[in-house]
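One chain of protein is taken out of this complex; the other chains stay put.
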Amino acid sequence: MLKLLPLIPLFPLISSVLLMVTVGKMPKRLVAILGAGSVGLSAVTTLLVGLAFMESGQPHHQVLWTWMQVGAFSPDIAFYLDGLTLVMMSVITGVGFLIHLFSTEFMEEDASYSRYFAYLNMFVFAMLVLVMADNLLLLYLGWEGVGVCSYLLVGFWYQNPDNGLAARKAFVVTRVGDTAMALGLFLLFTELGTLDIQPMAAAANSQWQVGDTLPVLACLLLLGGAVGKSAQLPLHTWLPDAMAGPTPVSALIHAATMVTAGVYLIARTHELFLLAPPAMLAVALVGLITSLMAASTALVQHDIKRILAYSTISQIGYMFLALGVGAWTAGIFHLVTHAFFKALLFLAAGAVIHCLHHEHNIFKMGGLRTRLPVVFWSFLIGSAALAALPLTSGFFSKDMILLQAYELPTFGPWLWAGGLLGALLTAIYSFRLVFVVFFGKTQMEPDKQPGSRMAVPLSLLCVLSLVGGFFALPLVPLESVFPVASDHHPSHLIEGISIAIPLIGLAIAYFIYLSGQLNIDGLVNSAPGQMLKKFWFSGWAMDWLYDRLWVRPYKGLAYILRGEWVDVIYNSIVKVCQQLFVGLSHTQTGRLRWYATSMVFGVIVVLALLLGVI
Amino acid sequence: MVLVNLILILLVGGVIAWLAERQHPLLPRWIALITILFDLGYFLTYMSDLSWSQIAVVPNPTDAATWLFHYKAEWIPRFGISFELAMDGLSLLMVLLTLVLGAVSVSASWTDIKQRTGFFEANLLWTLAGVLGVFLALDLFLFFLFWEVMLVPMYLMIAIWGHEGRSYASMKFFIFTQVSGLMMLLAILALVMLNHSNTGVYSFSYFDLLYHQVGGDIAFYLMLGFFVAFLVKLPGFPVHTWLPDAHTQAPTAGSVILAGILLKTGAYGLIRFVVPLFPNEALAFSPVAMALGVAGIIYGAVLALGQDDFKRLVAYSSVSHMGFVLLGVFAWNALALQGAVMQMIAHGFSTAALFMIAGSLQERMHTRDMSKMGGLWQNMPRLGAVAMFFALASLGLPGLGNFVAEFMVLVGLFAVAPWVAAAASLGLIVAAIYSLMMMQRAFQGEPDEGRRLPDYGVREMLTMAVMIVGLIWLGLYPQPVLDTAQPVLDSLMQMVDSVTEPTQIAGLMP
Amino acid sequence: MLELILFYMASTIALVSTILALTRVNAAHALVYLILSLLAVAVVFYLIGAPFAAALEVVIYAGAIMVLFVFVIMMLNLGEKGDRREKQLLKPQIWITPVILAVLLLVELVLVLSQSAPAETQGLISSKEVGMALYGPYVLAVEIASMLLMAGLVGAYHLGRRYLEEGGGS
Partner (left out) sequence: MDGVSIPLDHVLLLASLLFICGLLGLMMRRNVIFILISLEVMLNASAVAFVAAGARWGQADGQVIFMLILAVAAAEVAVGLGLVIQIQRRFKSLDMDDADRLRG
């Protein structure tokens, strides 16, 4: 059964290539079957392989062929299956299949139906390669592959230049991180002599001591890559803009899978990070600050998808926090639950947008509770899990992270407190969203209801969001991968606070946005309030900053240099020659006597030279 | 004789194509295509006689008998000039690239050239013959001869069939290459003279001059003579300025040959001649060369972003990409060298394809100005998809040939000069910026509804398919290419290592 | 001694008549002086032991070549107007640079001559010796000279032909 492993990425790849080669000539029905079906097949295969893996319990390593081999540099096209990979694969194929299914209805009216599924299948392929790669170079292939698919899908509606801009921004900003990661790979290969993850970890453990400079450097470079892909500070600015793509794309790529690739990368190379405590701390701090920044930004946004985008950034910040404090399992656990509930939220948001004439502004919605009941319940459950209300999946994972953060010596309580603040903000903005969109006065009538291909994925994701954390099912395969966390439990008070915070947030949101008992208009309209709102609304003005810091200078440089300044050198040589020509042409008088005279002069000089007179 | 015939077939084919124009103006393109394919087939039949074990033999660079093919005939014995051609793994790859891209360029000129088709195809074939000669010649005099032979028809192609600014561009191209060629000629002559004064024998043979230890300042200047000639051809910063003009003004087939093949002669020369002939000097010079490489990568990328002209943009991207070759050669370790060779081939495919796309756009829209394009994907989805593929290849997407090349160059370079590698990595970011900008400006955005443009047909898609398959193959299974070049590069490195102090480049280590 | 005196006299005549020839206004007058100069040089040839060269100088130079000049001058028919024109052209300011250069060159030539060891001419060289040399080792030169003369002939004919066809320069 384990031998079936290469089939899992192969199905979507074949489907994608078929769809590309036929360039839209295929009937839509067939496209839908091929597009969603291939991912479904992958999901089933993943299940079979997963069961076989659980039985054997041993990591499975399968080499397809040698990619390239030059001396010691010999990355293979090879897959490595262990608990972590299995968890990721399950999320990708499982959630991926549901989103594909949802898309078959959501994109029905689009002219480029087959192009959409070609890209989406290609994405699933690349993402699977990313998580299944046994070496960092193949991982990098998947890593860039998902980046390209993200680019293509964000710019899917390319007719609008804004979408193209957003797509380009997404690719270029992540490319900055990718380049840092590539440098990390160079460093790792140069120092350790291999890019295969398992031998590399072994080599690192034998060559490096905890706290050496090189592992810190390597880990920081890898963190650069992770930060770019996972939209963490300082490379997070692309994600909110990436919402320009179709909403199921946002659900799949920009919520459930691709953006968590950074988390996966750090978890995958956790043995390196364990050798570099400063890098670990950096991971935790990046995560914490990002989660607070994004949560505060999400509080003031109007666009339903941007709110979700910032909440994604914020939640991935939590995962980074988890990784940074060494709570590997908790981080991946949160990744999984987040994939469930955020995919659910995005799909539900997509359904709302789909049914409301592509309206994005939440303040133009309202009262949809009765109009779109399925969507309402989905959204409510998703928000509850996002806010980590007790007994939802998000609660378990977030709780785990916060408690383990508290355990960390020195910085622990601070990180914990920061995390709690983030949790409070999360609860407030998620229920702000629910209350504003689904309660209150009806402002727009939906013109259609979600069909079965939309409703089924929504309900399935609802179930997963609710009970996904209950049994801690995803945790089982991870036990063999990560070092075991300590059994020590913090006091009940700490746990109690963790539980209470989301409820407080819910209450605040209720009083502000639903009952109106808490009026914050005065606070918001005051001068500092306005400034803060503006600052938060612009995402802490990071876009503005980068525009001034990088984009404009670079474009200006390109504009200044475009005329090829180097040519000035050559043109001046030409000028000198031309001037010489003009000057010398004056000596060509056409007069015989002048020529004779100058010749005589030359003879005299030469003779004088020969005689040694001069 | 195989090697001689390879060149002769093209030369004769050119003459026939020229004469055939009198019969029918469309005949020459068929003759050109058949000639190249016949040449390719002829070569492949001889290739198939070779086994992998023969290719895998590490050739002794000083002994021609260990090479795959070798041909030598006396030419001007008094000065030690002979007609000496030889092929090892490296030249084999280059010959294959030349012939494949030659066929592609004929396809690119299929409908593009309407006047004096016979003379055009003749020039095309003669250029290819000159390039093959450059890749095969091992007598320095013969090498120089072919070096010039490939220039003149190329000059004519730009000057006669070029676009609006063709006379300026062709003159600039000619002067740049000619001046640098002169420097190389002087260096060759000086090298032969020095060899004569040491050994008393005149010889232009590569094998005789190889181990020649000139030493001292003079060797440095001789190395510089060769280096400048190849740097101009590469083209490296700051002697690249002929390239954007020449590329922009050349007819499509000319751009394909220029970008795909002619630039590679510079890279080939660096690997084959500069370092093996002057190992100590070249390695001492490597910091400067690397700096030029990095400068080229960044400068080319920045300027590519600033262009409105589709072809100019691609031309500057060539400058950027060939910087990696320069880095790879002067990092001088197995990985970086392999990366440089890979880059030569992968860049040949990707850039040739981009120039073909530019040519197709010009043929259809009669402009290269991207500000007048936009939304072309809507009009020509196949062309758009192909362009997207090659734009992604050009920005170094893993899984395609360019990535393998750039990654290997950078990994190899990192071991030698980490900071240089870090600076060169910026090229990965900026490449993404200009490539995607190009896609957006030309193919995305609001389509012009009134525009009716024919999409790619079977001929064009077939041509593109060759290059797409080639790039994917290079990206996912480059091993045959690596294995072919490996023994050659190994032997060159051994030889260079045996005569250089290992501490030469220690100054670059951290 | 007589030879020496004769030599210096002939040299002086040659020089003076050359200078006079080159400073004349009228071309015909100049030619007469030039013929005198050539005859004087013929005497010099005779005195340094080259009678055959002297004869040739008289026959070909002073005879044939100069006659050519005379014909052409007659054809051009310059007359008084040309003389006046020539006078205007011989202004003093155009003398200065050439004379300075000429003097410099003379100084250099004298320097060259003064560096060589003193030597004297040796006796007579008969025309037979000249003929032996000419059709011996120099036979190739004779051929070349003949070709040159042929080329000169053709060239002169070609240049003059159209003039003649158009009926003279009148």
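Each chain gets a letter, A, B and C, in the order it is written, and its residues are counted from 1.
As a working rule, contacts are C-beta pairs under 8 Å (C-beta built on N, C-alpha and C of every residue); 3 or more make two chains touch, one makes a residue touch a chain.
Keep in mind it's a predicted model, so treat the numbers as computed, not measured.
> Among the chains present, which touch the one that was left out?
Visible chains that the missing one touches: A, C.
> Which listed residue (A:L165, A:A417 or A:V600) would be found touching the missing chain in the intact complex?
Checking each option in A:L165, A:A417 or A:V600, the one touching the absent chain turns out to be A:V600.
> Give me the subunit A residues in contact with the hidden chain, please.
That gives, for subunit A, the contact residues 584-593, 596-597, 600.
> If the missing chain were put back, which residues of subunit C would it touch?
Missing-chain contacts on subunit C: residues 1-4, 7-8, 11, 14-15, 18-19, 21-22, 27, 30-31, 34, 37-38, 41, 44-45, 47-50, 52-53, 56-57, 60-61, 64-65, 68-69, 72-73, 75-76, 78, 82, 85-86, 89-90, 94-95, 97-99, 101-102, 105-106, 109-110, 113, 116, 118-125, 129-130, 132-134, 138, 141, 145-146, 148-149, 151-153, 155-160, 162-163, 166, 169.
One rule holds for everything that comes next: only the chains that are shown with their structure count from here on.
> Whole-Å distance, subunit A centre to subunit C centre, using C-alpha means?
Centre separation, subunit A to subunit C: 99 Å.
> What residues on subunit C touch subunit A, complex-wise?
97-98, 101-102, 104-105, 108, 111-112
> Which residues of subunit A touch subunit B in the complex?
20, 23-24, 65-71, 73, 77, 137, 140-141, 143-145, 148, 151-152, 155, 158-161, 164-165, 167-168, 171-172, 175-176, 178-179, 182-183, 185-187, 189-190, 554-555, 557-559, 561-562, 564, 566-567, 569-570
> Can you list the subunit B residues touching subunit A in their complex?
237-238, 240-241, 244, 299, 302-303, 305-307, 334-335, 338, 375, 377-378, 381-382, 385, 388, 392, 397-399, 403-404, 407-408, 410-411, 414-415, 418, 421-422, 425-426, 428-429, 432-433, 436-437, 440, 443-447, 476-479, 482, 486
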